[in-house]
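Heads up, one of the protein chains got dropped from this complex, but the rest are sitting where they should.
Going in written order, the chains are labelled A and B, and every chain counts its residues from 1.
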Amino acid sequence: MIVLLTDFGLDGPYTGQVQALLHQQAPGVPVVSLFADLAAFDIQGAAYLLPPYTQGFVPGTVFLCVVDPGVGSRRPGVVVRADGRWFVGPNEGLFAILARRVGQIECWQLPESGSASASFHARDVFAPVAARLARDGRETGERVSAETMLKPDWPDDLFRVVYIDRYGNAITGVRASAMPDEAVLKTGEFLLPRANTFSDVATGAAFWYRNANGLVEIAVNRGRADRELGLQVGTPFRK
Amino acid sequence: MIVLLTDFGLDGPYTGQVQALLHQQAPGVPVVSLFADLAAFDIQGAAYLLPPYTQGFVPGTVFLCVVDPGVGSRRPGVVVRADGRWFVGPNEGLFAILARRVGQIECWQLPESGSASASFHARDVFAPVAARLARDGRETGERVSAETMLKPDWPDDLFRVVYIDRYGNAITGVRASAMPDEAVLKTGEFLLPRANTFSDVATGAAFWYRNANGLVEIAVNRGRADRELGLQVGTPFRK
Partner (left out) sequence: MIVLLTDFGLDGPYTGQVQALLHQQAPGVPVVSLFADLAAFDIQGAAYLLPPYTQGFVPGTVFLCVVDPGVGSRRPGVVVRADGRWFVGPNEGLFAILARRVGQIECWQLPESGSASASFHARDVFAPVAARLARDGRETGERVSAETMLKPDWPDDLFRVVYIDRYGNAITGVRASAMPDEAVLKTGEFLLPRANTFSDVATGAAFWYRNANGLVEIAVNRGRADRELGLQVGTPFRK
């Protein structure tokens, strides 16, 4: 399976162009978009979503990951093999938290691609590599150290909102396992206690909980946390 | 084929997580999202969309249906076999109108799933069942009476908007077959006569018509009925 994590959106041409190429070059391999609405330009936020949202997939899954504010700038693409799963994308921090947390990791640098368009590396560079990995299950490029992916100054948990979902819930870069159950989160003027799930609090009440992928998520029961608490991607909080 | 009717949206992770699981557990079965933007929390509205939008599918089709305001509350999931098609989802009214209208219906209660996440039953409970139904074509759980799905106090036709489409057209919970052709609908200050289709009225004119799935739909020729008539999901009308 090839799984896309991007900021391309689905309606417009970019995801479709990538999907078409993948179907062409890896026939019969299912292609699934996991995130198409990662915040544009926010590599760091995406880096904290990557491990919890990819860890449930079987070995051999290929993740094509693109959040790419520096469109057209000369930056090396990379292939990562982490605990048996493949990741392909620009090497600007997107895989930094993954590399820090996984057990086994290998890393290959992609060659410069002279014929690629200046602006759509996902289609012209990364997608053909993802298709080849899905077909052949091995990489043959130049091995490089996984060190090139690390961002030593980034924290282990990121105390800000990294994603707003369709219901207005705010997913954060903090693992729930790193947060005591009795922690009360503070954002702006709001104090947020923990709940097990939505139905454990009153209608309209704000709270945090361990979401289905193990991250701290801020929500309002039957309401939109983003609007009611003034949250957006980047909003900080503390405990 | 497995068909999704949800309020998950497509861009974010939820539909992708469900699709990935379905491809894994029911390889080779096409997965199609029919509705990903059902109004959050509006089980009743979705219940009136379900029969007209699923009746054209061939027997054996599996519909995974989730509109779930009570996330995390303890409610029984259900499998329904209605005129040869399968439906899986929470049993809180979503299948009430379907059950009222179909010829043959059988119903099974899903067991409690202790290991499921508290918040994402669609992925952890309903999707594995849908995959199994698509593979095996039979259910083996505990049979229950279809009575458990009924909502006796809900009307046969629901005189309010249940869905706004991309063009701003307002789909209602009323079957066109239950509405005389000469009926003039009233909503707010507006009077809406029937037309056969868009091109039968002047540009900018508001009207109702029998949509391609047999429901009464309110539209404005080359305009947006939602904005021009002040309609949203829940807006009532009368004849």
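Just so we're on the same page, a contact is a pair of C-beta atoms (placed from the backbone, for glycine too) under 8 Å apart; a residue touches a chain by one contact, two chains touch by 3 or more.
Everything quoted here is computed from the prediction, not taken from an experiment.
Enquirer: In the complete assembly, which of B:Q17, B:N91 or B:N211 touches the absent chain?
Expert: Considering the complete complex, B:N211 is the one touching the chain left out.
Enquirer: For the chain that's not shown, point to the residue among B:D37, B:D157 or B:E228 touching it.
Expert: Touching the chain that is not displayed is residue B:D37.
Enquirer: Of the residues B:S177, B:T197 or B:Q232, I need the one that contacts the missing chain.
Expert: B:T197
Enquirer: Counting contacts across the full complex, list the positions on chain A that touch the omitted chain.
Expert: 7-14, 16-17, 19-20, 23-24, 40-41, 69-73, 117-120, 123-124
Enquirer: Spell out the interface residues on chain B facing the chain that's missing from view.
Expert: 1, 3, 9-10, 30, 32-37, 53, 57-58, 163, 165-167, 196-200, 209, 211-213, 222
Please note the rule applied: only the chains that are shown with their structure count from here on.
Enquirer: Could you state the distance in Å from the CA-based centre of chain A to that of chain B?
Expert: From the centre of chain A to the centre of chain B is 31 Å.
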